[in-house]
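Note that one protein chain is taken out, while the other chains of the complex remain in position.
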Amino acid sequence: MWRWFHKLGSPRSFYLISNRLLPWLGAAAGLLLVVGAVWGLLFAPPDYQQGNSVRIMYIHVPASILAQSGYLLMATAGAIYLIWRIKLADIAMQCVAPLGASLTFLALVTGSIWGKPTWGTWWQWDARLTSTLVLLFLYLGVVALRSALEYRESAGRATAILALVGVVNLPIIKYSVDWWNTLHQPSSFSLTEKPAMPAEMWLPLLVMVIGFYCFFFTVWILRIRSEIIQRESGTEWVRGVAGS
Amino acid sequence: MRFESFADLLSMSGHGAFVWSAYGITLLVLVVNVVWPLLTIRQRLAGLRRADAPGVVEDP
Amino acid sequence: MLQTEGLACVRNGRQLFEGLNIQLQAGELLRIEGGNGTGKTTLLRILCGLYSEYEGEVHWELDHYPAYVGHRSGVHEALTPVENLRWHGALHGEDISDAEISEALSALGLGRHETGMPCGHLSEGQRKRVGLARLLLRPNSAWILDEPFSAIDVEGVDDLIGMIGAQLDRGGVAILTSHQEIALTAPVKSIRLRGTE
Partner (left out) sequence: MWSSLKREIRIGVRQSSDLVNSLFFFLMVLSLFPLGVGPGADTLRLIAPGVIWVAALLSTLVAMESLFRNDFDNGAIEQMAMSERPLALVVLGKILGQWCLSGFMLVLLSPVVGVTYSLNGAEILATAVALALGTPTLALVGAIAAALTVGSRGAGVVLAILALPLYIPVLIIGTSMIAAAEAGLPVTGYALWLAALLMLALAFAPIATAAALRVSLSH
């Protein structure tokens, strides 16, 4: 296992491996997302309380799941870079931040659109939306630090430490926001606890979540490849890739 | 199929505007996320190709 | 005392040096020459463990951490030289008596008058001497000095060379960067860093 881990560690072998992997992943993502969307939009039952607006769940829930797992992935890549100094881990960490931030933003927008028919307002300081907002700030913190240390050799290690500090604080923040919510939240429908769903409701959701994961990895690999070309532009093999 | 007609699909008993706008924004964000790295890859590769092309004076 | 293997460093896309193998025995002086921007300071900071973006290995056999005096003297302008050095001593777990501190300061030409005032009022050269006084505070087996002679007047340089000689005689090592020759009886090794363009 260790040999494979190191082989993947070199940007060049990652680039070659991803050459084969990317088409399959991209196709799976496209397929799953289309199937899931059509299923959720057209065939899934409306909610007895919210009616059809529950269909927004099929994009809001996967987006916020990906937003959080994105941050965990970023922190893991950061830890790997700090411990084993594998250059690819730094590149991987750098490429997750903008992607994760855009998915967090997506979760916020779809959450507030979903809130409009349910609560009558665009923004409700609901526990899930608030912690998603904080997650967005954590992402922006990593992006801001990375750009503030642009020409610094050890910018990667600094952002890795920040990501790790963030991931340690994430559960604490989430817990305190949920607890704060119970103090101030009038007991109306909240996005936190998902309603008990019949099978024909959560099946499309499952398809969408898997689709979002495939999408996430596809874009992540694309961004990593683009960063590899940038950072390794001096090497022979990248010029070979450019030439072909 | 939960909706009888196309019009019914659009209106979704009043919630259509919200559902479709949410899906629209999602589609936009997803497409931008895919297209952006593809563009930068092509741009960077082209940059390298230009730099390598014989007879091209490499700008300092 | 010191051994490095295949030391290489790329900074801002430029290869500063590569394949650097240094051997330094007790009582030897290593002088690092090179123009500005050839990575002298970076190399010193790598040897101190302050800079870690490099390839290769650095092995020290020392009983104390090396003492480093860089361009920045490590002296706070609101504190007096004595207070500064007392804190520097405490950093290494030794509480050094004020007598020893003022003795070290006077060895560098800083009398009672200067040691009473906050370092902010001292000149650049005097502040550097306070930084250099740190070397005398406790038995260091390795001195790492970045341009020690800059901002020091002529007889100060002689005192300093005398100090370095004494350090080498005691079986310690010294590594320094400097643009001027150093007249010393002890064996002097030197490396020239060419900015490999």
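Note that the chains are named A, B and C in the order they appear, and that numbering of residues resets to 1 at the start of each chain.
Following the convention adopted for this analysis, a contact is a pair of C-beta atoms (placed from the backbone, for glycine too) under 8 Å apart; a residue touches a chain by one contact, two chains touch by 3 or more.
As the structure is a computational prediction, the values presented were derived from the model and not from experiment.
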If the full complex is used, which shown chains touch the chain that is missing here? A, C
Sole contact to the chain not displayed, among C:Ala8, C:Leu91 or C:Ala166: C:Leu91
Per the whole complex, from C:Ala8, C:Ala26 or C:Leu50 the residue touching the absent chain is C:Leu50
Decide which residue listed in A:Leu21, A:Val35 or A:Leu140 touches the omitted chain of the complex. A:Leu140
Touch assignment to the omitted chain, from C:Glu33, C:Glu83 or C:Glu100, lands on C:Glu83
What residues on subunit C make contact with the chain left out of this view? 45, 48-53, 64-68, 70-79, 83, 86-88, 90-93, 118, 131, 134
For subunit A, which residues reach the chain that was dropped from this view? 134, 137-138, 140-141, 144-145, 148-149, 152-155, 157-158, 161-162, 164-166, 168-169, 172-173, 175-177, 179-180, 183
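FYI, only the chains that are shown with their structure count from here on.
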In whole angstrom, how far does the Cα centroid of subunit B sit from the Cα centroid of subunit C? 57
In whole angstrom, what separates the CA-based centres of subunit A and subunit C? 48
In subunit A, the residues touching two or more other chains are none
Please name which positions on subunit B make contact with subunit A in the complex. 1-3, 9, 12-16, 18-19, 21-23, 25-26, 29-30, 32-34, 37-38, 40-41, 44-46, 48-49, 52
What residues of subunit C sit close enough to touch subunit A in their complex? 11-12, 52-53
Mind pulling up the subunit A residues that touch subunit C in the complex? 151, 153-154
